[in-house]
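A single protein chain has been omitted; all remaining protein chains appear in their positions.
Per-chain residue numbering starts at 1, and chain names A and B are given in the order in which the chains are listed.
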Amino acid sequence: MTIKEKGYTHWDGEFLDKKLPWWPITRYGIKLTFRKKFFKLIFPMSLLPAVVFLAGIYVSERLEDFKFMFRESVPFLQINPAYFKTYLVDNFMLNIMIIIVIFCGAGLISDDLKHNSLQLYFARPLKKRDYFFGKTAVIVFFLFILTLVPGLVFIIMKLVFAGSFKFFLSYPWLPLAVIGYSIFVTAFFSFYVLFLSSLSKNRRYVVILIFGIYLFSDIFWAVFYEYFHNHYFSLISLRANIQQVGAFIFSQKTPYPIPWFYSLLVLTAICVLAGLVLKKKVRGVEIVK
Amino acid sequence: MKSVIETEHLSKWYGNVLGLSDVSLQIEPGITGILGPNGAGKSTFLKLISGQIKPNIGTSAIKGERIWNNYRLFSNIGFCPEQDAFYEDLTGWQFMTGLLRLFHFSPSERESRAREALEIVELMEDKDRIIKSYSRGMRQRLKVAQAIAHDPEIIILDEPLNGLDPLGRRKIIRLIKTYKSEGRTIIVSSHVLPEIEAMTKRIILIHQGKIFAQGDIHYIRDLIEAHPHIVSVKCSDPRQLASKFIQEDFVLNVNFSSAEDTLLVETNNRDKFFSLLPPLIVKHNIEVEEITSPDDNLQAVFDYLVGK
Partner (left out) sequence: MGRKSSKLKVFFLISILPVVIALIIKVNQFLSDRTPIQGIFIFNNMSVVIYLQFLILLLALFYGTSVCSEEVEGKTLTYLTTRPVSKSALLVGKYAAYTSLAIIMTSIGVILSFLILNLDDLLNFSLYKTLLRDVVVLSLGLMCYTAFFTFIGTIMKKSILFGLIFSFGWENVIQYFPGSTQRFAIVHYLKSLLPVPKTGRFSFLMVRLEPSSPLFAVFMIFLITGVFLGLACILFSWKEYIFED
């Protein structure tokens, strides 16, 4: 039977490369995260420490007004790099980050594996790096809201409340430190979470791995230290390594008397391993042996 | 014949979405086809009568016994679900024997039943491969196998022919017909009309959660008096034949095929038309090659009923 009528036409124009091919993945990932009921409650609560620290910056500029609340001098209200390090690097913020990445990151790749969506992704003009970038950007979005944004806001508000650039002139490197630390901790958590998410189709299992490995690395460091009294065992703990590097970035004394770059090497090695596994795990066709 | 499955005012809501509305049915032994488009409520109906979900209103009973939470009935019921879900890390054999364990069969009986079911669906050669490596058709056949392995009297199959190749479909249809001849009750759902037509004449048409029609397909067709019948006559001189019919009041419309060798008559009284046709053919010496009713099939009935 001959085709008498062509109901279609060939596209004679050029196919334009989409500028941000990973953006739909990121946008959808962020939307999906906000759809979770508990997350709508937990995310605002995770910003409470930022509000408290911001209040601290305000109080520090108005100490005279608030003197009646404090009998002695209040060293903790000195706004210096240690203050930023306390907000960004201490245990509570790292724990908050773990909870947030569990919500936004645990299902990023595991849900795609469960629903066989990878074939759909890579049947489009999407490169693997765009896929990873899109997924990573979801985690980056949320962690930057916890780290980079408050950090920069603290600096700006300090200058605003002080009414002078004195703070900035005293610590001109501080904005770079905030940016650098935010990028560092976000990059690590992105690799960490995406790696674990790629290991299973079961999101519950991934959540347990994310939380369990983070917690257990800390427990094992404590156990080994209890027995060996050797600080080098802190290299086992993910938390301790992050805090070592964080302390260095903010020019503070590292919590453990070992070189900070050992911690950086350990975390980098984890990221490299994660990258290699991700490259292998994420592919358009599943091979079943 | 005494009905095996009875439902009374069966209704189901999913939140604000009505899944099934006021369905009262009696299903007798033999093959009953549940027909409807996607989202019509076929799966909802089958899940309700197999006790997988609870009705919001109404009751569903098998052999007079309420089905919800009545696990004892399942020794005589086989259910093939629509969803493609398995214990992916198990082999086909492990899957079959594992499920048969729940029937308290002896180990030797479990094995023989699993073997028989897998042979029927032609999966014996692949029984030791993990289910994850099965093709779509193999997975569908495995679903059917687990539904029939324990030799149930009542078999409920939700879209059993999905993903099967034409040969596979024929084999399953033949199997279902064999079960019918053994006196079993088989309820089959599908949205593919020729499949249902190939299996049974007894159908239930569902659309938007409601029963549109129930019974023998031809009987339903005849009931639709408002919808004219179309009769196709392939003959040597369709125009001459048409001129003889055109004056009759029960002939509503006359058309010719593009090849000009077939006459299509639309009539609201098929009986009168067929009583008039033979004398006309003889009188005017018209050679008739073929007479068919293109709309006396499930598609036409369904299309009419759902208002297409």
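For this structure, a couple of remarks:
We take it that contacts are C-beta pairs under 8 Å (C-beta built on N, C-alpha and C of every residue); 3 or more make two chains touch, one makes a residue touch a chain.
For clarity, every value in this text was computed on a predicted model and none was experimentally measured.
In the complete complex, the hidden chain is touched by one of A:N80, A:S200 or A:T268, namely A:S200. Note on the undisplayed chain: of the listed residues A:L215, A:I258 or A:V277, the one touching it is A:L215.
Which of B:I5, B:A40, B:I77 or B:I206 touches the hidden chain is settled by the complete complex: it is B:I77. The set of subunit B residues touching the chain not shown comprises 14, 50-54, 69, 71-75, 77-79, 81, 83, 85-87, 89-90, 94, 98-99, 102-104, 146. Within the entire complex, the positions of subunit A that touch the omitted partner chain are 36, 38, 102, 200, 202, 204-205, 207-209, 211-212, 215-216, 219-220, 222-224, 226-228.
By our rule, only the chains that are shown with their structure count from here on.
In this assembly, the C-alpha centroid of subunit A lies 54 Å from the C-alpha centroid of subunit B.
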